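One chain of protein is taken out of this complex; the other chains stay put.
And then chain A:
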Amino acid sequence: MAHATSIQYEPVAEIGGGAYGTVYKARDTESGQFVALKSVRVQTDQNGLPISTVREVALLRRLEQFDHPNVVRLMDVCATQRSDQETKVTLVFEHVDQDLKTYLERAPAPGLSPGRIKDLMRQLLCGLTFLHSNRVMHRDLKPENILVTSQGQVKLADFGLARIYSCHMALTPVVVTLWYRPPEVLLQSSYATPVDIWSTGCIFAEMFRRKPLFCGESEVDQLGKIFEVIGLPPEDEWPTDVTLSRKNFPPLMPRPIADFVSEITEQGAQLLLNMLTFDPLKRISALNALEHPYFQDEETLTQTKS
């Protein structure tokens, strides 16, 4: 079994040197399919694989059994020993050629149609609802890890990896993009599943704009850019457990979202604002977002047609 992965999966190309280590595109020599290999080195002591790794990977495996259409397939997992102190855990995912970033870049001139955006958003929220209902949060949702197949199917990737990789993360000084981070993460307050909704909101806006909504260069700069759009939140919404004070930011009023995201419908704008809500407790949930009127009008339209 120790050699099985290297034999069964033949690396074809390096497809990313993300925060979590190198990702390879490889060919499964048994099926001929392409796969994405993500390896992580975990520290092992005299008690073998750490409990956290065992539990997290087991959780990913459990999710896999539900076969959700909007979540990338985890096809195989393998643990190989590298030394007495280190074990390599390789996660074998299905390989999808295109991510949302390239999908948006490749879209011809006026950009994606409103119907296409709605469809992508619905699939994205479906995948997210599934993860959240299984107590998994993504924590690093961005166009690069939302995959879009050639049939236009959205598949979330890289979810739940944060905890598996966490020990490894400390060793790699990689700059992680701040653009999709919600205020509570930027402020280093406590956070939960609403983080993914914020990121989804940023991505929603980006689908119309074809460029990111908030491009901050530091945590404070990112927060400043956010407040320029949504306005400075009231004092009572500012988290109490953070070091950064609200006084550091100019008192800005919220600006109409259409100034930043033109072409969005009224209902779309409403949903977007529900996602880009400063207070994570007031932010819409993935499940409720799917029930937002923005998604319902299309169905009623097709129903009246037929």
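Side notes on the structure shown:
Note that in this section a contact is a pair of C-beta atoms (placed from the backbone, for glycine too) under 8 Å apart; a residue touches a chain by one contact, two chains touch by 3 or more; residues count from 1.
What we mean here is this: contacts and distances are computed from a predicted model.
Comparing "Cyclin P", "Exosome complex component RRP46", "Dynein intermediate chain 2, ciliary" or "EF-hand calcium-binding domain-containing protein 10" against the UniProt entry of the hidden chain yields the protein name "Cyclin P". Listed residues A:P11, A:G48 or A:P293: the one in touch with the omitted chain is A:G48. Of the options A:E30, A:D67 or A:D236, the residue whose C-beta touches the omitted chain is A:D67. Summarising the interface, chain A meets the missing chain with residues 1-2, 4, 44, 46-49, 51, 54-55, 57-62, 65-69, 76-81, 87, 126, 129-130, 133, 287, 290.
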